[in-house]
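Removed from the display is one protein chain of the complex; every other protein chain stays in position.
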Amino acid sequence: MIRKPILVFQTDFTYKEGAVCAMYGVVKSVDRDLEIMDGSHELPQYDIWSASYRLYQSMEFWPEGTVFVSVVDPGVGTDRRACVARTRGGYIVVTPDNGSLTHVEKHIGVAEVREIDESRNRLPSTRGVSVFHGRDLFGYCAAKLASGLISFEEVGSSYSVDEIVKFPILEPTATRGKVNGIFEINDPNFGNMWTNIPTEVFLSAGFSYGDRPQVLVYRKGALVLKERVLFERSFGFAQKGELIIYNNELMNIGVAKVQGSLASDAKLGFGADWTVEFLP
Amino acid sequence: MIRKPILVFQTDFTYKEGAVCAMYGVVKSVDRDLEIMDGSHELPQYDIWSASYRLYQSMEFWPEGTVFVSVVDPGVGTDRRACVARTRGGYIVVTPDNGSLTHVEKHIGVAEVREIDESRNRLPSTRGVSVFHGRDLFGYCAAKLASGLISFEEVGSSYSVDEIVKFPILEPTATRGKVNGIFEINDPNFGNMWTNIPTEVFLSAGFSYGDRPQVLVYRKGALVLKERVLFERSFGFAQKGELIIYNNELMNIGVAKVQGSLASDAKLGFGADWTVEFLP
Partner (left out) sequence: MIRKPILVFQTDFTYKEGAVCAMYGVVKSVDRDLEIMDGSHELPQYDIWSASYRLYQSMEFWPEGTVFVSVVDPGVGTDRRACVARTRGGYIVVTPDNGSLTHVEKHIGVAEVREIDESRNRLPSTRGVSVFHGRDLFGYCAAKLASGLISFEEVGSSYSVDEIVKFPILEPTATRGKVNGIFEINDPNFGNMWTNIPTEVFLSAGFSYGDRPQVLVYRKGALVLKERVLFERSFGFAQKGELIIYNNELMNIGVAKVQGSLASDAKLGFGADWTVEFLP
């Protein structure tokens, strides 16, 4: 017997009211056996980019076949597609097709995507409600799929992977002794900034652990930070309050303040506006 | 074999310290097989009204027989009753009888209620502690009940459903072209305000999707908001920052600021003091 896949949820709902509770109740009412895990319910509100990044950040640590339900959905109830994607690695993502698949498509690959047929895969008792697709459409459809009540084909019609809504992703550039990229995301808990520069690229450009490269951070081209910073393996190599360049958990270059918040202290953000340059 | 029911917990404890962890440990020590789900541990502190509303908000999405443990309990350790209620739909609620059953009693119905017999259904190792009934009484008793170690009758003595402590609930009024109600609760995450007016009543009064009714909000009779607001199916029909009247997830009328927080921006609260009127 094939085991039913785990359902991993991520949303911007928080646990402050009853939304997550109702959504999980729907899943358990479809199939009591389904195993539900919290990915996060504290994604930044309406921040599709973060939803996209967080899916990519954790996906490949889960068993093949795991079903991710991602609901950051400012366009809920409009004509943006609701979809189920199957990745190259055999994971499933149930999500509004609003950019949330950007990083998964780029880094892992989407093999097939289908638009959820609301006439068949929507919770019947809530017809008339258009504001809570997490509960009525994504959660419900994901539960049916994970429980085996419907096949992937029965989700709805297939459409071209090329039609998936994606944000542009900037690529880092590197030459000997000079690496440029962006802050692609932060760690909102510890205030660390994560670049889009693979550590491998950084090392190939000539930087070594123990070096103190110059870090230059620009916002829309205006310099906001210029400092020599230690490049080391982990935070414990620097003193509390010092900056450090490090290899982050996805093997990209990060910049952090040891036991402090670089993001808050230096008022740094992420996205295409936030470019970063490393010089010897 | 009858499957053991799921336990769904809601409290105002947060996960900031070890209380939830200890409470869940007690449940697992009673019966390792019991399945625990978080409803919420971020209810507003001491806010029995929210506890009552959140139970009602999610209950019927769960499988029949689900055991809800609700612990918002400013009177812990005093003579307020600790009880277990069985609803008309076959759900169980383990809670202080302090108003937490108000919405469930009104909207779903309580078939029977019993006072927990502390002499038999309290965690023996914590005798002397009076401040943590979530762990020592409600969690422990719920676990015994869900595991089948005690029957509903063995919880303790039955008392009249009429004796259940309830808050007064105000009813909305509607005539052709005029609907009055209160803000009954908010969505503290997105800052949306939920009225006690069923969308069906609103539509019957003559309002249609696409209309722009006048919304008047009063606090203790003093006008605090007067605005024409679009009535639509979902947030995506309005621009970011605009107000919208919509059919919320419980099929009541809500008012929201699209991708913003109406509650914070307009400093709105909920309860009997916060009346709202809709005019053509």
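Residue numbering begins at 1 within each chain, and the chains themselves are lettered A and B in the order written.
Basically, a residue touches a chain if its C-beta (ideal position, glycine included) is under 8 Å from a C-beta of that chain, and two chains touch if they have at least 3 such contacts.
For clarity, every value in this text was computed on a predicted model and none was experimentally measured.
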Contacting the left-out chain: of A:Y159, A:Y218 or A:F237, that is A:F237
Given A:D31, A:D187 or A:E277, the residue that touches the chain left out of view is A:D187
Touching the hidden chain, out of B:K16, B:R176 or B:K220, is B:K16
Logged for subunit B, residues touching the omitted partner chain are 12-26, 28-29, 32, 36, 38, 45-46, 74-78, 80, 126, 128-132, 135
Hidden partner sits against subunit A at residues 3, 6, 8, 10, 37-43, 53-54, 57-59, 61-63, 66, 185, 187-190, 199, 233-237, 240, 246-249, 251, 254, 259
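Criterion: only the chains that are shown with their structure count from here on.
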Whole-Å distance, C-alpha centre of subunit A to that of subunit B, is 31
